[in-house]
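Structure incoming, see below.
All protein chains of the complex are present and in place, except for one that has been dropped.
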Amino acid sequence: MSSRTINLTLRVWRQTSPDQAGRFEKYEAKDVSTDASFLEMLDQVNEELVNRGEEPIAFEHDCREGICGTCGIVINGMAHGPQHGTTTCQLHMRQFRDGETLTLEPWRARGFPVLKDLAVDRAAFDRIMAAGGYNSVNVGNAPDANSILVSRTVASDAFDAATCIGCGACVAACPNASAMLFVAAKVGHLATLPQGQPEATKRAKRMVDQMDIEGFGACTNTLECEAACPKEISTKWIQKMNRLYLKAALISDET
Amino acid sequence: MSLHSNSPTGPIADRWNKHKAELKLIGPTNRRKYEVIIVGTGLAGASAAATLGEQGYRVRVFTHHDSPRRAHSVAAQGGINAAKNYQNDGDSVHRLFYDTVKGGDFRARESNVHRLAEVSANIIDQCVAQGVPFAREYGGTLANRTFGGVLVARTFYARGQTGQQLLYGAYSSLMRMVDTGRCTLHTRSEMVDLVVVDGRARGIVVRDLVTGELSVHVADAVVLCTGGYSNVFYLSTNAMTCNTTATWRAHRRGALFANPCYTQIHPTCIPQHGEYQSKLTLMSESLRNDGRVWVPKQAGDRRAPNEIPEDERDYYLERKYPTFGNMVPRDVASRNAKYVCDEGRGVGGTGRAVYLDFRDAIERDGEDAIRARYGNLFDMYQKITDDDPYRVPMKIYPAPHYTMGGLWVDYNLMSNIPGLFVAGEANFSDHGANRLGASALMQGLADGYFVLPYTVGGYLSGNRAEAITEDHPAVREALAFVNERLGRLAGIQGKRSVESFHRELGMLMLDKVGMSRSREGLEDVIARINALRSEFWENVFVPGSTASFNQELEKANRVADFIELAELMARDALHREESCGGHFREEHQTPEGEALRNDDEFCHVAAWESNGPGNEPTLHKEELTFEFVKLTQRSYK
Partner (left out) sequence: MNWFTQTFSSTIGKKVLVALTGLALVGFLIAHLAGNLLIFAPSGEGRATGMDDYAHALHEIPVLPLAELGLVVFFVLHVGLVLQLWADNRKARGGSYAVSASKRPKGPVARLASGTMIVSGLVVLAFIPLHIWDFRLRRSEVHGPGATEEISALVIETLSSPLHGGFYIVASLLIGWHLFHGIHSAIRSIGFHHPKYTPIIEKVGFALSALLAVGFASIPLAILLGALEAGGN
């Protein structure tokens, strides 16, 4: 661990409210430790802004350990910055060079309207989840946990999809602002496990329909989503979702 | 005011069933006439909302996050305990009950803990049915691991992201109820006050974090599932927005705050590395299954860890606690890390760290096996520190992590304000003075899935509340109070940032009300906290307006409450003239430096009534009786 300090120039998207036009503003980030996280660097810039009596840059964050999915900034055109498998909060300043200029933008998508500066509204994801992103099982009627065996491979595969943190980087990185990877991760997670089978096709159909209503784009298989995904979720789940969707739409006898 | 725990009596194993049978029911078609407010969407809140919705109540759910899925339960790593005895290693409901009471250093209510152990097995069943991808054996059965303070393997886990998966299970059930229309979801909506009408909790004041608009929501009952208050220490493993405002506002409206000094300082966290640091990152306690904790025998030994020969290393936990070794409970592990660092044997740049070494485990099981068990934790460690834990021992140090204290509740999880229920980490809970690993997830879900759905119904059935409108004087008063308070915060226009106050408060707390406390330090810190509070209300600077998306205002409102809570924590620590669990008073220790309880005088819950900031609070005691677990000196030797 070798700690240094670097100086950076930030071009940050500032926007007062959803209906007002935004613009880029320049800020200097001085004496930033390379051991600091990206958000700690922004904290430092913000504290200086507050000390000067100015409004700090609004950005969203919470757990700062890469699991809550709240943070997300497009840094130099890359969702969550240049490092793979990383959320913005887990990106550390040792990834950047002294004197670099960084452009910071919010997730941009019609489904994610900007609220303020770098903060966007991702409520569309919750509405998609409400459209079937669950197993319908009331508390009280679950059988013993070991009564249905699930092979280690299947459980692990399901976990790989279930690990999605709903940050929206897939949408931000997709040239079409498609939410397919997010939806596919949930659909795939539940459809992989035996407990999710009864609703597997119906769930896929309903969630995709809601995704379309929210105004996200279509998948053109550019694979940008999996490259930007901080949990490195595979696009293979999109294929699984497509199959389930077609099964629901064309083969299932549900009308 | 006298405190009634409303615990049932009789044989401990029958109490919960007996109590359930006595609770009054509401018929399925009548339930939709009742409205319940749930604040917070972590494990306790999401599971309670989903289950009450399934039963047919109308539920309104509030979270300050942009989505219920962000609640900090999501970050719990290691696992969830359940007395399934799938490993055939002697586990049982009674043993889980016993371990939890002992682990909590005999400061929890026996009836509650036994109920927790009873329902633990059902939690696992429910989660599996929801699609939680727990780790499995090759044969397809569920896998278990061991956690600190116990001698059985009863912890269920989903890699190092158990909390995330459990939360997503509860969240999906909640979203299912949103889908049916029984639950209404209010995101980016922070509870800023409690509305009490005729002595009963009837609603909350909510600030819309996007527009800044204040609104009042009324209901027949209010359930707070708003988590703990470790962020009073500024640097903790909690998420940045974890706060005490909901519980503290309820306290200021009359709810008693119990055992606020019981805080858990978690032993395995990544040490602090700089002034700019905003939070500390936990490394799951499960790492202690394979990692060995050590420091150099010689104080001031600055050699690189791999250059220190075996006989110059002190595996101090294995040496002092041969039975439990590296798996001693968290409070014991943390305190011992502090001792060796105080002796000058700490490592790393600051000397406030100890090694957690996987060398032997890698030699024994191979790097691949270790990677399979802890890969994501190792990756996270490397990302943060730039050190490779497969080659170099991890450096760890204790950090504030969990708060056992919280709002006082009875056996029904109802506070002393009728209609105000408190669940999960927000209540003073079942963990006594120290929580065992993998028990927080268990408690949150037990409260939400299996306790509140019965007890809230039991309360509502006998307490049909009169309809009130927004014109009710109590509603108008609460709204005016919040309006005035936020206006004041924004109007001070002082010189210091909210952050600087929070940082100063955290340093005071960590120093004097942290792992080790003394009368002198506590008396001193109370005065300083009071001074800090006065300065805050004169000199804080909050930019922007109250009627907008204003993160500085949100923080200011939370820090203002943390400052008041901090004082109560110090007062509680001062009152408790003993050491127990996470509360360690330097004046009360055994010759070997272990916590020395004083069961004669302090075998009680300290529940504090607010008399306003700066005024001494009133203490109410709930005596604890131990009929089924014998009070003994805790030993992990």
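A and B label the chains in the order they appear, each numbered from 1.
Heads up, the rule we're going with is that contacts are C-beta pairs under 8 Å (C-beta built on N, C-alpha and C of every residue); 3 or more make two chains touch, one makes a residue touch a chain.
Computed from a prediction, not measured in an experiment: that's the story for all the values here.
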Touching the missing chain are A
Considering the complete complex, of A:111, A:132, A:168 or A:196, the missing chain is touched by A:111
Given A:6, A:181, A:200 or A:238, the correct residue touching the omitted chain is A:238
Per the touch rule stated above, chain A touches the missing chain via residues 11, 13, 24, 74, 76-79, 82, 84, 103, 105, 108-111, 173, 175-178, 180, 208-209, 211-212, 215-224, 227-228, 235-236, 238-243, 245-246, 249-250, 255
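Quick note on the criterion: only the chains that are shown with their structure count from here on.
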The distance between the C-alpha centres of chain A and chain B, rounded to whole Å, is 27
Residue set of chain B touching chain A in the complex reads 47, 50-51, 54, 65-70, 72, 74-75, 84, 86, 122, 124-142, 158-159, 161, 164-165, 168, 171-173, 175-176, 178-179, 185, 187, 210, 239-241, 273-274, 276-279, 281-282, 379-380, 383-387, 449-450, 453, 497-500, 541, 543-544, 548-549, 551-552
In their shared complex, chain B is touched by residues of chain A numbered 1-3, 17, 33, 35-37, 39-41, 43-44, 47, 50-51, 53-56, 58, 60-70, 85-86, 90, 92, 94, 115-116, 119, 121-123, 125-126, 129-139, 141-146, 148-152, 155-156, 158-159, 162-163, 165-166, 189-190, 193, 195-196
